[in-house]
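Presenting subunit A:
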Amino acid sequence: MTQLLQVEHLSKAFPGVQALDDVSLVVQAGEIHALMGENGAGKSTLVKILVGAERKDQGRILWRGQEVAFNHPAQARAAGIAVIYQELALIPWLSAAENVFMGDLPAGRKAGRPWAEVDWKRMYAQAQEIFDRLGLQVDPHTEVWRLGVAQRQLLEIARALHRNADLLIMDEPTASLTERESAQLFRILRDLKSRGTSIIYISHHLEEVFALADRMTVLRDGRKVAETAVADCTPDQLIAWMVGRSIQHRQPQRRRAGPAKAPDGAEVLRVEGLTREPAFRGISFSLHRGEILGIGGLVGAGRTELVRALFGADRADSGRIFVDGREVRIASPREAIALGMGLLTEDRKGQGLILGHSIEDNVALPVLSRLSRRGRIVNARRSEMVDQYIRSLNIRTPSREQAVGNLSGGNQQKVVLAKWLATGARILIFDEPTRGIDVGAKEEIYQLIEDLARRGVAVLMVSSELPELLALSDRILVMREGRLAGVLGAAEASEEKVMRLAMGQ
Partner candidate 1 sequence: MHRRIRGLALAVFVLALASLLPLAVPGSLNTAAAPKHIVIGFSTPGTDHGWLAAIQRFAREEAQKLPNTTLIITDGQNNPSKQIGDVESLIARKVDVIVMLPADGKALTPVAAKVKAAGIPLINLDRRIDSQDYYAYIGGDNYGIGYAAGEYIAQRLHGKGNVVEITGPAGISVTNDRSRGFADAIKRFPGIKVVASQPGDFLPDKGMKVMENILQAQRHIDAVYTHDDDMAMGVIQAIKSAHREKEMFVTGVGPLKRVMQMIQNGEPPFAATFDYSPIMSASAVKLAYLAATHKGMSDLAELEIPREILLRASCITKDNVAQFMKIGF
Partner candidate 2 sequence: MTDSHKSPLGTGAGLGRTVLERYSIALVFLGFVVVASLISPYFLTLSNVQNILVQVADVGIIAIGQTFVILTGGIDLSVGSMVAMISVLAVSSQGYGVLAEVAVALLLGLAAGTVNGLMVTKGRVAPFVATLAMMAVAKGVALWYTNGEPIYGNNNAFQWIGNGSVLGIATPIVLLVLCYVLAQYALVRTPMGRYVLATGGNKEAARLSGVNVTFYETLVYVLSGLTTAIGALIVSSRMNTGSPIAGNGYELDAIAAVVIGGSSLFGGRGNFIGTLFGVLILGIIGNILNLMNVSPYIQYLARGIIIAAAVLLQRRDRQTA
């Protein structure tokens, strides 16, 4: 066996985070190499650096024994490294074959000239050949929008094969596949392996990894904690590697330790059997005054979809919602706000804020009618209110007229928070409250969330960061594949238990 890819002492820092810290790994020719680690362990940063989408700070990458430094994914692709993305980069209105050959359409007459004609016959014949080899039962003439997710994924693989890729990188390829489709994919991957293609396989599904991979590398907090043959490892061992935390400067202190008592506040929100196919189904829980209820789970478990439906941003298929014991129907965010709810979205820039508008405009938006007298906005009242939040939340900005697009992530999050505090929300839903926020600001956000809870606000918090989830939550709901996998009290919860529930072990 030859070493196809060698990564040596790779490091990469983002502001406030050491994303990769002295990581080395080796991928042999013709092996399936699993890359493991919880959310944020550094897997995607590693992949991005490999294909040239990010620059490395330190270290070396050797590809077939030669040192390489790709500046752009196109260079990596030309060298034989292909990433099969979750969000598939296909052109829906063109045929399957055209997508495979896009950028490299076989020319017929006048080949090489700008006005060369496409040799359609040859293209479809070659596409059919590749499809046969992959066992992809798709007519090459079919337009891509007619294909299912699984077929599109195989089409991506076909494209990579056509380009003579020697290394495929697959990130959660089975996330949206049925069991049968997954089985077909595995068969194809094994077949490719037997022909000498290597695969880096990223997945949260332990059973898949144990069934498919030859070797694995485990990352945690940007460091490599293990590199081993799969045969020499057990699922328990793997989970321990993934969550076992050493000294961690960014780990918040456990704040709310104590026995798993019944929360003392009154119940403000109860959810029964909430369902929105295919994202989540049959979710029931209750939330109390002054409680912080964490929602854990892997990316794609349906947590964001759950809180969006709760807030009326998307419609639920079925289920009942009670606020203060009274059953309510929430068909739009406006109705949720009227009931005293607020949602701090995961995607602050896309959904939480109007980036080009000022802090003042953003904060005041939901309460403008309250700040108006006879249809006219009272500017003094608006400015006073906004200034007060800038002070009390410690938003660092030269003035309330600053466009929020120019603020740091932490300050942007505070602006969103100010917006909801202004509405007088009693139920606040945080979706990934500290995503993209640096360490110092994180601490501030934690403080704010705790203060809110202490003042009686009921907090629902989706988080993929286990330390954050464990440190803040009174109880933790764990979701797995759209279902409630379990509930953990603050005392009994540990990173390992959350991970086991989340991964179904």
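Here, contacts are C-beta pairs under 8 Å (C-beta built on N, C-alpha and C of every residue); 3 or more make two chains touch, one makes a residue touch a chain; residues count from 1.
If you want to know what made the cut, all candidates are chains of the complex that A comes from, given by their letters.
Just so it is clear, the model here is predicted, and its values are computed rather than measured.
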item: In-complex contact partner of subunit A, selected from candidates 1 or 2; value: 2
item: Footprint of candidate 2 on subunit A - complex, ascending; value: 311, 313, 332-334, 336-338, 343, 345, 350-358, 360-361, 364-366, 368-369, 372, 375-377, 379, 383, 401-403, 405-406, 419, 423
